[in-house]
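Everything on this sheet refers to the single structure shown next.
As you look at this complex, bear in mind that one protein chain is not there, while each of the others sits in place.
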Amino acid sequence: MVAGMRFGFEQIRRLPLALFVLLYTVVTGGPFLWVATMSLRTTSEIFKDPYGYPSPAHWEKFADAWTKSNYHTYFWNSVVVVVIAVALVTVIGAMAAHCLARYRFRGNRLMRFLILSGLVLPPQLLILALFQILLDVNLYNTLTGLVVVYVATHIAMTVYILEGFFMQIPQDLFDAARMDGYSDFEIFWRVTMPVGAPAIFTTVTLNFIILWNEFLFAVVLLTDDDKRTLPLGIMHFMGSHQLDVGMVATGLMIAILPVILIYGFFSETMIKGMTAGAVR
Amino acid sequence: MAVITVDQLSKRYDSTVAPAVKEVSFTVADREFMVLLGPSGCGKSTVLRMIAGLEPITAGTVSIDGKVMNQVPAKARDIAMVFQSYALYPHMKVYDNLAFGLRRRGIAVGEIDRRVRAAAAKLGLTEFLQRKPHALSGGQRQRVALGRAIVRDPKVFLFDEPLSNLDAALRVTTRNELIKQQREIGTTSIYVTHDQVEAMTMGDRICIMNLGEMVQIGRPLEVYRNPADTFVARFLGNPPMNLLQGRFAIDDGRAVARFAGRGVELTKRATASLTGYIGRKVIVGIRPEDLYETPHAGASMARLPARVAVVEPLGAETLLVLALEGSGEELIARIGRDTALRSGDRFEVALDTSAIHLFDPDTTKAIV
Amino acid sequence: MSISTRFWGFFGRNSAKPETDARCAGLGILVAFLAPALLFYAGFAIYPVIRTIYNSFHAIKPHGVVEFVGVSNFTTLLFADATFWKAVGNTALFTIVATILDVFGGLLLALCLFARAPFAGLLRVVWFTPVLMSYVVVGVIWVWIYDYDWGLANAILRWLGLGAFEQSWLGHPSTALWSVLGAHVWKWLGFNMIVFLAALYALPGEVLGAAELDNCGWVAKLVYIIVPMLRATIVNLLVLSFIGKMMVFDLIWIMTGGGPLWSTETVSTYVYKRAFEWNTFDLGYPSAIAVLWFVIILAFIAVMTQLLRQRDKLEF
Partner (left out) sequence: MHASFAMRCAAALGLVASAFIGGAATRATAQDVTLEVWSHEADEPAKVAFRELAAKNLEKSRPGVKVKITWYEKNPLFAALKTALPAGKGPDVFYLEPDQVEYITAGYIIPLDDLVNWNNIEPWARKVWTHNGKTYGIPQEAYTNELFYNKDQLKQLGVTLPANGQLTQAQFLDLIKKARAANVTPVSQGVGDRPYPGAYIVGEALLRKLGPDDYQKLFTGKLTFADPRVVEVLKWVKELVEAGAYPKNFMTLKLGESHYYFYSKPGSVMLPMGSWYTGRAFVPEEKGGQPANFPIGIMQYPAMDGAACNDCKTSAIGASFAINAASKQKELAAAFLNAMSTPEMGKMWIETVYLQTGIKADVKNFTGPHAAYFTELMDRQKGAKYFIGSPRDMVTGECKDTFIQVLNSGFPGGLLTVDQAVQMMNKSCYKG
């Protein structure tokens, strides 16, 4: 009896919280659902009633986008570029972060400043010089070139996050490994990387999300249609005359589903991971 | 078989600041358990890390079995170390933590497994082998850390305050267990601690350090009985030795220390070494357990008038904080548990004159 | 013995550091660890920056003709470019407000989930979806939401009987910046939330009770207990968020292009305009803007990282 009353009381106290939670869920999930309904409707249907229910649902738009609009090419280009870039930037960034966090050497502070100052470079400005450099090394209009640029422009943030985490790993762990006979590189690979896994995971997720949606570098550094990545593919439907809203929405769903699935599966791990440190 | 010799070992981090370790020398005999004792920041851990090969040596040498180790990397010195934080790899199971150091050394998988299981059995860790460190209690983690050293079967064990993260009760049992293990295995060990009880109970010998310098080395009771200076006198023993301002004199041919308004005849003292101090200031040291509520027969006793400031009954015994009437100095006495004294009472505290220590006030060294 | 071995060996021999220091390493090791990052970084980030700095003191004429103009770009910028200062003001306002909203809004959201809101697991995904969307899509969606005629914002106002408050949200200088800001915060709140959630889970158990929102006086507990304990996280996110906002470009470019009447012009959009839209191939002036801005941001970061100095050790 008493317990029941308490429960009711608590529920009333929780009501504003629940209302807020509901409201914010609508605010964040709503637009996504909206785009999802649009992805199943044609542009003229959408213009007639922007908030309508998709009936009939045009599932064939996904097939159209995938085949006719070359989405399968864009999709795999994105996968290749982003996966390789994220893997490279993670390993390379972790090595540098390990070095900066672990070793005392002259120039450490300068090196850190140099790398971290990359956080504040406006990409709009880098792009012109980058273009010329890629031409010089014959990487213009190649996926490799885009990978290189992605790695270079995302090292700073990766090092920033990882270095902060690696600094917090107790020196004793490294001393112990050293006394156990492990070399510097083995210590990095077998101690820093696994112990720093939470931070690594965070940077991987973050870099993946950002690069998966990257637009400016891709548009300037790739010209061939069969080399374009997904964000450029979506732009395809954003014609200056006819914003093909329906197909933009379809494209978006294709682009966002992998990321949402990955995040849905890994958010628990990611939070557990971050609990141990990372950006925190 | 391992004898560790440290000769004139020094460490200087920055040429502008005083060195962290100054010309420390000692030898640890085979199978010996040596304790490095000192307050935090005294350089004892630095000495240990230089022996381990984790810290470059500024000057002096570290040798094992007569071989100079200065340029030998840590991994080649055949030393195992137990860290204060245990340094367990959080991402590995206990089994892998134990095996990690062996895998690098090209030991056969079967042999690794045998050694890991043997060590685990010895330390009562068998049932935890598949757990990760975060699922273990503090004591269990400590044992894994110890196990990691044991499986290696090294020439030398180094311990860097391995018990300081445990609670008081666990510390006592782990202490005993650790000594038992070391005696059984017989590996030469160096143990760093700032806890004098650990040092007294565990060490075959104690090496006391202060401000980067070695102050005294010897068997625990030897050091306790004959502290080399006021630092050791106060560092060993709880509560620490009382130090009072005094003056030395020869009165009618007898050696007399004047302090707390009284002149106390020093018995069992060779006056020869004291001749230089006639008429000079000295520091008079009295351990709390050498003070009594009433003088007892058979010993030469002196009495000092005092007022009881605080009474601290500890159960087995009682501590008195006394204010000496003669000089106003404070004194701590450890007396029988059934005292009737209350705070504010005045009485004459008795002291065993044969237990008086004298120190030079300028050098703080003991006057022997 | 290969050439590369000798190469690295050479560096190793030159190192004065003894083998035995746990925190020191031979030059060879340092180089091996840093080289890949530095190669990428030097070639594709530092070199472009140096070029930019060089450009900022020059007028760039076609076909590689470069004319030294000294600091004239900078003097023009500092003393004669009203648009630049308008952009600085907008960016500063945007950065400060959006950073604070982002970080503390994220904290509140995290607390909601932390206080065992129903379906927290699902909400964690739903609330994060805006982070996963690209700026292009976020921009398009919000332009629609803010549309005067069929936009959701005005539709809701009318539905609530508040039709008098309907606005051309992006069309008026007094609301445009705030509207873009709202979209930007909407996109990034989820990210800050996740980080805070992780930090909250990492707090020692004793404070968990205090973190419950449904107790009375939770504001006080938030201010006096939770915020101080999350200090490091907060500072870290403030820096990250701050940097992101100072460079805000994509969303504004898509939503307003800097208009109306420069009311959403930011330094980034202005740089882009001067570099790509101003009927000129001269990169000198836009470079000068970027360099000046770079210096300003660095100064801010330097101040903020001072707050980051005390990093607590992790317990294992």
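Per-chain numbering from 1; labels A, B and C assigned in written order.
In the analysis below, a residue touches a chain if its C-beta (ideal position, glycine included) is under 8 Å from a C-beta of that chain, and two chains touch if they have at least 3 such contacts.
Only a predicted model underlies this, so the values are computations on that prediction, with no experimental measurement involved.
Under the touch definition stated at the start, the shown chains contacted by the missing one in the entire complex are A, C.
Here one chain is not drawn; of C:Ile46, C:Leu77 or C:Leu170, the residue touching it is C:Leu170.
Among A:Thr43, A:Asn108 or A:Ser267, only A:Thr43 touches the chain that is left out of the view. Residue-wise, the contact with the chain that is not shown comes from C:Tyr146, picked out of C:Phe94, C:Tyr146 or C:Phe249. Remark: the residues of subunit C touching the chain excluded from display are 2, 4-5, 7-9, 12, 26, 28-29, 32, 35-36, 39, 60-63, 83, 143, 146-149, 151, 168, 170-173, 255-257, 259-262, 273, 275-276, 278-281.
The omitted chain makes contact with subunit A at the following residues, 42-44, 47-48, 88, 127-128, 131-132, 135, 137-145, 148, 183-185, 216, 219-220, 223-225, 232, 235-236, 238-244.
FYI, only the chains that are shown with their structure count from here on.
If you average the Cα atoms of subunit A and of subunit C, the two centres end up 14 Å apart. Subunit A and subunit B, compared by their mean Cα positions, are separated by 55 Å. Shared interface positions of subunit B, i.e. residues touching 2 or more other chains, are given as 49, 53-54, 74, 85, 90. The set of subunit C residues touching two or more other chains comprises 17, 21-22, 24, 316.
The part of subunit A that touches subunit B in the complex is made up of residues 170, 172-173, 175-182, 186, 191, 194-195, 197. Touching subunit C in their complex are the following residues of subunit A: 10, 13-14, 17-18, 20-21, 24-25, 27-29, 31-32, 34-35, 50-51, 91-93, 95-96, 98-100, 102-105, 111, 114-126, 128-130, 133, 148-149, 151-153, 155-156, 159-160, 164, 167-171, 173-175, 178, 184-185, 188, 209, 212-213, 215-216, 231, 234-235, 238, 243, 248, 252, 255-256, 259-260, 263-264, 267-268, 270-280. Put simply, subunit C touches subunit A in their complex at residues 17, 21-25, 29-30, 32-34, 36-38, 40-41, 43-49, 51-52, 109, 112, 115, 117-118, 121, 123-137, 140-141, 144-145, 150, 152, 186, 190, 194-195, 197-199, 201-202, 213-214, 232-233, 236-237, 240, 243, 246-247, 249-250, 268, 271-272, 275, 283, 286-287, 290, 293-294, 297-298, 301, 311-314, 316.
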